[in-house]
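As you look at this complex, bear in mind that one protein chain is not there, while each of the others sits in place.
So, chain A:
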Amino acid sequence: MQWETVIGLEVHVQLDTRSKIFSGASTAFGAEPNSQACAVDLGLPGVLPVLNEAAVAMAVQFGLGIHAEIPEVSVFDRKNYFYPDLPKGYQTSQMYHPIVGPGEVEITLEDGATKRIRVHHAHLEEDAGKSLHEDFHGMTGIDLNRAGTPLLEIVSEPDMRSAKEAAAYLKAIHSIVTYLGISDGNMAEGSMRCDVNVSVRPRGQASFGTRAEIKNVNSFRFVERAIAFEVERQVELLEDGGEVVQETRLFDPERNETRSMRTKEQANDYRYFPCPDLLPVVLDRAYVDHLRDNLPELPADKRARFQDALGLSAYDAGVLSASREMAEYFEAVKEVCGDAKLAANWVQGELSGALNREGLPIQDSPVSATQLGELVSRVMDDTINGKAAKQVFQALWNGEGQSADEVIEAKGLKQVTDTGAIEAMIDRVIADSPAQVAQYRDAEADKRGKMIGYFVGQVMKASRGTANPQQVNALLKEKLDALC
């Protein structure tokens, strides 16, 4: 039987506010345990929450970024359950009236095709603390630094049909939130985590199969792997005549498998009800319009502009707009050199290759956008040839010089275009290679084209790569043919 996979994602994005969603404590990552938890975060008797306006603004910006409805009124609810790192015994969240209504996210697939994934809603909530099970000799340590960190939970419709689509969606969300500057999107530090709902159904069947929810998947790669495993598990189960049970599962990246955590029967009854300590959030139109007017250019718009205004291919535009850092770097290079296509080639070619080799993100590139832009300019104005340009790039990468010009100067890579100088080098090479010259002379006219390569190589070598290759070619041909 042909199976179809159906995937929905709940993405938790940690909002980059300075203080927590309901208290004034700092949200900075990595501090001493419990040093960033105030009375409110500890859930001490008598404390009350006060909503952080910055978190509201960020949530609305996200909503605007996915062209979602922004309801005038949203309400915080309490989700009640007991857990040691949940200090109040409830999580303040939004169950019935979320701050962001239905919207959509466009994803780009590997073949360049695009697809729209609908977002059901996004709501604000507070994060819990952390339970630390190591180093406490059979006890559990509780660190409440993270408790009260603002989260935006983005709930998609079950619109994805493959692990690749799910990963593309997650990347799209990542790029929107980082473009907006509302999250650092750092998955390793847990700034973005997701729960994946997966089910399978016979191709052509209209109704959904029973789904399993995989909790807390925290990398793009793990999302793909967890889904791949889960789909295989469910298909195998169904093909053996079994049934998928609705349950919550955990992905174990070490063993590359998902494991059952709790079934539907064991699920909590969260007893949601409106939080009586917080007033409904009422957003007036002017506030929302102001945020809309001040939105930065988002990935989809940027991609379109790269194609339409800069003349890049769909593929290049997609790659270069995928992350805010990449787009900003590319645009800075283009700004300096003035040629979008060359800038795109260098960013995606030499630079990306080097970054990938060393596993560096583009914002940590040792070669700055200005340096690369100047380098491209020197290729454009024929100061250096392509070969030398790669040497200059490598030198800048290694920190041997502050600018392309400095490296060109120091290494003497300036392209030689003086015909007299090139001729002198050619004459010397011809004089030093009597055997090759004889071969050339004896060869048939149509074979000579290939044989000229040897002489070009020798001349370039003699010029230490600085001779203009087109000139070398032309002059060599002239001189060799004159000998025939």
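Here are a few things to note about the model shown:
The rule is short, and it goes like this: a contact is a pair of C-beta atoms (placed from the backbone, for glycine too) under 8 Å apart; a residue touches a chain by one contact, two chains touch by 3 or more; residues count from 1.
Convention: contacts and distances are computed from a predicted model.
Of the candidates "Glutamyl-tRNA(Gln) amidotransferase subunit A", "acetyl-CoA C-acyltransferase", "Multiple sugar transport system permease protein" or "ABC transporter ATP-binding protein", the chain left out of this view carries the UniProt protein name "Glutamyl-tRNA(Gln) amidotransferase subunit A". Among A:279, A:380 or A:424, only A:279 touches the chain left out of the display.
Contact with the undisplayed chain is limited, among A:20, A:88, A:120 or A:193, to A:88. Among A:51, A:288, A:332 or A:452, only A:51 touches the chain that is left out of the view.
Chain A meets the missing chain through residues 39, 42-51, 78, 80, 82, 84, 87-90, 140, 142, 269, 271-273, 276-279.
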